[in-house]
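What you see is the complex with one protein chain gone and the rest in place.
Chain nomenclature is as follows: A, B and C, assigned in order of appearance, with residue numbering initiated at 1 for each chain independently.
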Amino acid sequence: MIIDPITFFVVGACFVLFMVFSLIRVGLGPTTPDRVVGLDTMNTLVVATMIVLGAAFDEVVFIDVAIIYALLSFVGTLYVARYLEGGL
Amino acid sequence: MSAAQSIIHVVVLVLIVAGGALAVWFKDLISAVLSLAAASLLVSLEFYLLQAPDVAIAEAGIGAALTTAIYVIAVRRTRRKEEE
Amino acid sequence: MLAILVTAVVAFLFYLLLTLGSGSVGEWSATELITGAVLSLIAGLIAGRVVFSKKERSGKSHYRMLNPLRWLTFLVYLIGPFFFAMARANLDVAYRVITGRIRPGIVRLSPGLSTDLGITLLANSITLTPGTLSVDVDEGTGDLFVHWINVKDTEPTCEAVCGSFPKWARRIAE
Partner (left out) sequence: MGGLIYVLFGISVVFNGLGVIALIRFPDVYTRLHGATKCTTFGSIFTALGIIAYGFARGGAAHETLAIHTIVALVALLVTNPTGSHAIARAAHRSGVKPKGAVVDRLEGRS
């Protein structure tokens, strides 16, 4: 073993704690674009958590979930952005 | 199961409840849709933590992309603010 | 026809990358190879016309990106100047988060690029490098509107804001 497997869970726990602040921005943000920024940050953090925990559980399928998540969450952000600028 | 893993589980579950509560509480419907998207992405992460990657993929596709799109289109066709 | 074929081949290469090490025919199993061929053909039929549809303003061919030299340049750019600028950007943001010293404004830049891909590459690079965030683009002239966190002058030249990036973008995408 090269590094202690607990490390992955500690890094994941740090990312999950950062998500708390991101959700605070979603709840607090004065305008709607602020909330979208909070959601986008949360998406990135979830992808990073999924990559780290995929290595911790030692399964390749778990990394694939992260790829699919990164590509799909982008679609949701784009939809809300298109609504806000008056298109759609 | 280590202590760090328990922390991850507890924080994610608390965040799911908080996201759902925000979705009920907002009067602005777009903000409610955004909080619902946040809650559903955390549900996806929770499925992932419980070692069910296939369910997590389905939840990511339906919760993050499809539900948000359908709700945004529905809000576009109706009113943006909730009424008392 | 060429559009469909190129898209299918690229999709097939991507499928091979994702299923690397699954069996005994080379590195792949026979099932994966057949499935990948069929799926990438379907993807090419659906997406080929979309990928190569819109005409460029400058009239350049879409197939210029098939030249491997451009991809090699892109890789060099990604590892060298881009990564360095990104590290500098993050230290800059750290400094501004801690001191709270900002002077924001939206300025206009004329990079003089003519292709859509080049403008996209430059806008994404600008977003990830020190103190700037691309907000909007003038689709007629290719001018970029950039939110600058520390405005030094209100009519900047392109070199003052984004350094050598337009040169790299021209080399890669035009």
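Worth pointing out:
Here is the rule we go by: a contact is a pair of C-beta atoms (placed from the backbone, for glycine too) under 8 Å apart; a residue touches a chain by one contact, two chains touch by 3 or more.
Bear in mind the structure is a predicted one, so any value in this text is a computation, not a measurement.
Shown chains touched by the hidden chain across the complete assembly: A, C. The residue from C:34, C:50 or C:94 that touches the chain not shown here is C:94. Summarising the interface, chain A meets the missing chain with residues 2-3, 7, 11, 14-15, 18, 21-22, 24-25, 31-34, 36-38, 40-41, 44-45, 47-48, 51-52, 54-55, 58, 60, 63-64, 66-67, 70-71, 74, 77-78, 80-82, 84-86.
Considering the complete assembly, chain C touches the hidden chain via residues 17-18, 20-21, 86-87, 89-90, 93-94, 97, 100, 102-108, 123-124, 127-128, 131, 133-136, 145, 147, 149, 151, 154.
The rule is short, and it goes like this: only the chains that are shown with their structure count from here on.
We define each chain's centre as the mean of its Cα atoms; on that basis chain A and chain C are separated by 22 Å. Centre-to-centre separation of chain A and chain B, using mean CA positions: 12 Å. Here the spacing of chain B and chain C, counted between their Cα centres, is 30 Å. In chain A, the residues that touch at least two other chains are 64. Across the interface of their complex, chain A is touched by residues 2, 4-5, 7-8, 11-12, 15, 18-19, 22, 28, 30-31, 33-35, 37-38, 41-42, 44-45, 48-49, 51, 53, 56-57, 60-61, 64-65, 68-69, 72-73, 75-76 of chain B. Those residues of chain A that touch chain B in the shared complex are 6, 9-10, 12-13, 16-17, 19-20, 23, 26-27, 32, 35-36, 38-39, 42-43, 46, 49-50, 53, 57, 59, 61-62, 64-65, 68-69, 72-73, 75-76, 79-80, 83-84, 88.
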